[in-house]
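Omission of a single protein chain aside, the complex is shown with its protein chains in their original locations.
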Amino acid sequence: MSLSIVKNFDFEKGLWNIQLNGEVDVYTAGQLKETFISLLEEKKESIKIDASELEYIDSTGLGVLIGILKRLKQDNKNIIIINIKPSIKKLLNITGLDKIFVIEG
Amino acid sequence: MSLSIVKNFDFEKGLWNIQLNGEVDVYTAGQLKETFISLLEEKKESIKIDASELEYIDSTGLGVLIGILKRLKQDNKNIIIINIKPSIKKLLNITGLDKIFVIEG
Amino acid sequence: MNTMNKIAKEYTNMSIKKDHIKLSIPNRPEYVSVIRLTVAAIANRMGFDIEKIEDFKVAIAEACTNAITHGKHLKDDNFNIEFIVEDEKLTIYVQDNGKGYSAEKLESPDLNNLREGGLGVFIIKSLMDEVDIVSELGRGTTIKMSKYLGDDFQ
Partner (left out) sequence: MNTMNKIAKEYTNMSIKKDHIKLSIPNRPEYVSVIRLTVAAIANRMGFDIEKIEDFKVAIAEACTNAITHGKHLKDDNFNIEFIVEDEKLTIYVQDNGKGYSAEKLESPDLNNLREGGLGVFIIKSLMDEVDIVSELGRGTTIKMSKYLGDDFQ
């Protein structure tokens, strides 16, 4: 019912591998934002999110992703999301964000 | 969040094998009682309950079991409960019903 | 009589059988997950399938997030949620006594001009069958949203 974030940098591919476990909502979105911002301060590279354990996200969490994507786009970097659950896929379709993020798997 | 009951009679051992799936509370206890009563009308033999999928039971459900046990005791039959989850075991201990039913495994 | 009571009153006057559940909860982010689980339990009890239960969880969370972030009036206050359970329909009211806004002025999300906000109401309207927002500047907001059990309504 809360959020845990696992991060590590893939030197071979030159991108961040992030695993999100749990729920991103108005309570946990701040934690997500801080983590992402500190990642980009360390290395401004594309972020690949494994969402297989992401149970829930709503507009607060999507807003954080949009904000981070904007920063990445300045350097032509991306957010890639893999293993998305159907309920979250639906939300990305509805909002059109499936065309903004790179969705895989 | 509701209750499903699987029943079959073990002719070799001469007892009812019952599997309880879900929750027994004030909403579902009536269904449990009716099932047990119809079992005993068919064959008044001991009842062995597999509680591995029983997620929840409270005093309403325990009351049903006590009522059925009373009928069985008239014929020296028993209620045997196996594979009990810790939270339900705790309830049986607290109420002393672990001494009244036969608890196995 | 506030907006929520007024709308609820209309309902009560009709003759179909309805159950009312009322929840008053602190306007703080940590309680939104509690609200999501409560709506999931109600919708599950009514027989909604998993996909629709998820829709309710997201929609109510969006409404509550707005009540908490925009609707806030006093720092430590509660806001109200009401669930109306009918045979074929679950209706939810989320009501705050916050600052209110002009719902007509809301813009739809623009993918060519990404903003970090502005998705909440749009998501609610996409996921629910009926949505109605009544907001008065300085007095607060009530958002009413319903979804039907069957697939006939879209």
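Going in written order, the chains are labelled A, B and C, and every chain counts its residues from 1.
We adopt the following convention: a residue touches a chain if its C-beta (ideal position, glycine included) is under 8 Å from a C-beta of that chain, and two chains touch if they have at least 3 such contacts.
Everything numeric here is computed off the predicted structure, so don't read it as measured data.
Enquirer: If I consider the whole complex, including the chain that's not displayed, which of C:Thr38, C:Thr69 or C:Ser146 touches that chain?
Expert: Result: among the candidates, C:Thr38 touches the missing chain.
Enquirer: For the full complex, which residue in B:Ile66, B:Ile82 or B:Ile103 touches the chain that was left out?
Expert: If we include the chain that is not displayed, B:Ile66 is the one touching it.
Enquirer: For the chain that got dropped from the picture, name the residues of chain C it touches.
Expert: Looking at chain C, the ones touching the missing chain are residues 19-26, 28, 30-31, 33-34, 37-38, 40-42, 45, 78.
Enquirer: Could you pull out which residues of chain B are in touch with the chain that's been left out?
Expert: Output for chain B: 1, 23, 25-27, 56, 58-60, 62-64, 66-67, 69-70, 86-87, 90-91, 94-97, 99-100.
What we mean here is this: only the chains that are shown with their structure count from here on.
Enquirer: Would you kindly say which chain has the C-alpha centre located farthest from the C-alpha centre of chain C?
Expert: Looking at centroid distances, B is the chain farthest away.
Enquirer: Taking each chain's centre as its mean C-alpha position, how far apart are chain A and chain B in Å?
Expert: 48
Enquirer: Residues of chain B that contact two or more other chains, please.
Expert: Residues of chain B never touch two or more of the other chains.
Enquirer: Among the residues of chain C, which are close enough to touch at least two other chains?
Expert: Residues: none.
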